[in-house]
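Every protein chain but one is kept in place in this view of the complex.
What follows is chain A.
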Amino acid sequence: MTVLSARRARRPVAAPRARRRHRLRVLAFLSPWLIGFGVFFAYPLLATVYFSFTRYDLFSLEYVGLTNYRFLLQDENAWRSMRNTMWLVVVMVPLRVLFALGTAQLLTQLKTGGNVLRSIIYLPYLVPPVAATVAFVFLLNPGTGPVEQLAGSVGIPLPDWFNEPQWSKPGLTLLGLWAVGDVMIILLAALLDVPRQLYEASAIDGAGPWQRFRHITLPTISPVLLFAAVTGVIQTLQYFTQAMVAAKVAAGQADQPGTTTAPGYPDGSTLTFPQWLYDEGFRQFNMGYACVLALVLLAVSMAFTLVLLRQFHAFADEEVSG
């Protein structure tokens, strides 16, 4: 301890050579990321802004001013995809967090089998999204799917999930709830971190389970809940794979080059914003316009990232110490 503080005190007057060596060492350790950040993040970000004022299809580049931005205002698919993505943000994210909180709370209450159930709930999160989506389209498929068979035998009518525009997003939400493991594990860790004494003290005061949850558990884990919600929103803004695969599998389309089927089967209901960006950029090669969509996505995700950064501020401030 004394050695450390003595060195720290000495640092400002350290010889310039030692300081330069320190700086070089830091640079050497950071160099992979410094290059990566510049080449794979900062440059393409600036290039996105530049290309957004052009019409570019990989062959001919033409400066078009604000045309792409003006086109965004009247692009029906862009607005539809924004609405779909917002639907998922508003419905799926809160449901996932609530469901995760419920299962995590249940896990803390189990005297036996808690570890087994924790693994069972966590595992679906690891199932590759493409595989999980293919499986869900099949499971919920009305003709041959087992869920329909089971529900039918009890007499519950079920919708034609991934073939009906108003049921495709709820179908994706079910898939999201099945893969809730990541949120559940984070909340479980937070719940187990709540100091035992607080519960014991409140038990002496005669607090019921609900009061304990409301006045002790919730306030203690609220930063983690916020983290889960905000990261959930950011992930959902990127929601691409499941929606695209569900549409593709449900429609039975072949993914051959040259097919120009409209994305978002059925009826554009699963067309999320990143999917429209992909479609414009890499199927129709309207790269300039795709950059405008990318900037919209950037602005919205950045707003939520700032919320996260504020939360991280406390830890970013802390000293490097041991």
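Here, contacts are C-beta pairs under 8 Å (C-beta built on N, C-alpha and C of every residue); 3 or more make two chains touch, one makes a residue touch a chain; residues count from 1.
Convention: contacts and distances are computed from a predicted model.
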Which protein name, taken from UniProt, belongs to the chain you can't see among "Carbohydrate ABC transporter permease", "Putative formate dehydrogenase", "Dihydroxyacetone kinase subunit DhaL" or "TAT-variant-translocated molybdopterin oxidoreductase"? "Carbohydrate ABC transporter permease"
Looking beyond the chains shown, say which of A:53, A:71, A:87 or A:122 touches the absent one. A:122
Out of A:16, A:65 or A:143, point to the residue that touches the absent chain in the complete complex. A:143
Need a quick check: the contact residues on chain A for the chain that isn't drawn. 4, 22-23, 25-26, 28-30, 32-33, 35-37, 39-41, 43-45, 47-48, 51, 56, 58, 103, 106, 109-113, 116-117, 119-124, 126-136, 138-139, 141, 143-150, 178, 182, 185-186, 189-190, 193, 196-197, 200-201, 203-204, 223-224, 227-228, 231, 234, 237-238, 240-241, 244-245, 248-249, 252-255, 274, 277-278, 281-282, 287, 290-291, 294-295, 297-298, 301-302, 304-305, 308-309, 311-312, 315-317, 319-322
